[in-house]
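Entry: subunit A
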Amino acid sequence: MAEKKITLNMITCRTIQQGVGMEAGKTSQKYFDACTVMHMHPEDMKKLGIWKNTNVKVTSSVGSVIVKAVETREDLVPGLAHIPMGPWANRIVPAYTFSTGEPCFKGFPVDVEIAANARIMGAVEVLQDACGLIRK
Partner candidate 1 sequence: MNTVTLTVKKQPELYLECENVNTDAFAGKKAADIAKLGAYQGKEILTLGDFFTITGEAGATAADTKIIVNGDCTKMKYLGAKMTGGEMIVNYACDMYTGSWMKGGKLTVNGDVHSFCGLALAGGEFTINGNAGNYLGAAYRGDWRGMSGGVLRVKGNAGSDVASFMIGGEMIIEGDVDIHLGTHMEGGKIILKGNANRRVGGQLVKGEIYVFGKINVMMPGYKPVGEKEMEVDGTKATFVDYLGDLGERHPKRKGETVYGHLYMKK
Partner candidate 2 sequence: MSEYIIKNGHVFDPTQGIKGDKKDIAVKDGKIVDKVGSSAKVIDAAGKTVMAGALEVHAHVAGPKVNAGRWYRPEDKHFDSHKKPGITRIEGGKSIPTVFKTGYEYARLGFTFAMEAAMPPLYARHVHEEIHDTPIIDEAALPVFGNNWFILEYLKNHEVENTAAYIAWILRQTKGYGVKCVNPGGTEAWAWGLNCLTIHDPVPYFEITPAEIIKGLIEANEYLGLPHSMHLHQNDLGNPGNYKTTIDSLKLAEGIKATNNFGREQVLHSTHLQFHAYKGTNWGDFESGAKEVMDYVNKQKNLTIDTGNVTLDETTTMTADGPFEHHLHGLNHLKWFNVDVELETAAGIVPFIYDPNNAVFASQWAVGLEIALYAKDPMRCFITTDHPNAGPFTRYPRVYSWLMSKKVRDERLNSFKKADKVISATNLANMDREISLYELAAMTRAGPAKCLGLSKDYGGLKPGMNADIAIYNINPDKFPSSGPEIEKAFANVAYLFKSGKICVEGGKVVDMGHKETFWVDAKVKENKQVMHDVREKFLRYYSVNEANYPVPESYAPHQHIISVDATKA
């Protein structure tokens, strides 16, 4: 029986697709495709009970974001997850800096739940939504 929620250790890093997407434009499809994914180990997917390319809700101490769980050629160990840096990853990155100026981009716990039918927001939307700038 798969669990409904698993806890993973999250890191956010650059990828070349994210770099290309960024230069293509923050509102481009390339950027969206590159940054709205979460790299997971196949074992963790099994544990959560999903196949790759399923949308998931990722929740940290500061918030939640919907991204798509995918496998990666850059192997992770089980328990470690990665979302490329960008406004989606930053919806869940804790802003605490340990008085060093650097927030917790790497190594913070997240809960991952299945959210197969949830919509992934756009780059601007995901930020404006957090800032309360979207008029409902």
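Picked so that all candidates are chains of the complex that A comes from, given by their letters.
Heads up, the rule we're going with is that a residue touches a chain if its C-beta (ideal position, glycine included) is under 8 Å from a C-beta of that chain, and two chains touch if they have at least 3 such contacts; residues count from 1.
None of the values given here were measured: they were computed from a predicted structure.
Engineer: All of 1 or 2 belong to the same complex as subunit A; which of them touches it?
Structural biologist: 1
Engineer: Residues of subunit A touching candidate 1 in their complex?
Structural biologist: The contact residues of subunit A facing candidate 1 are 98-99.
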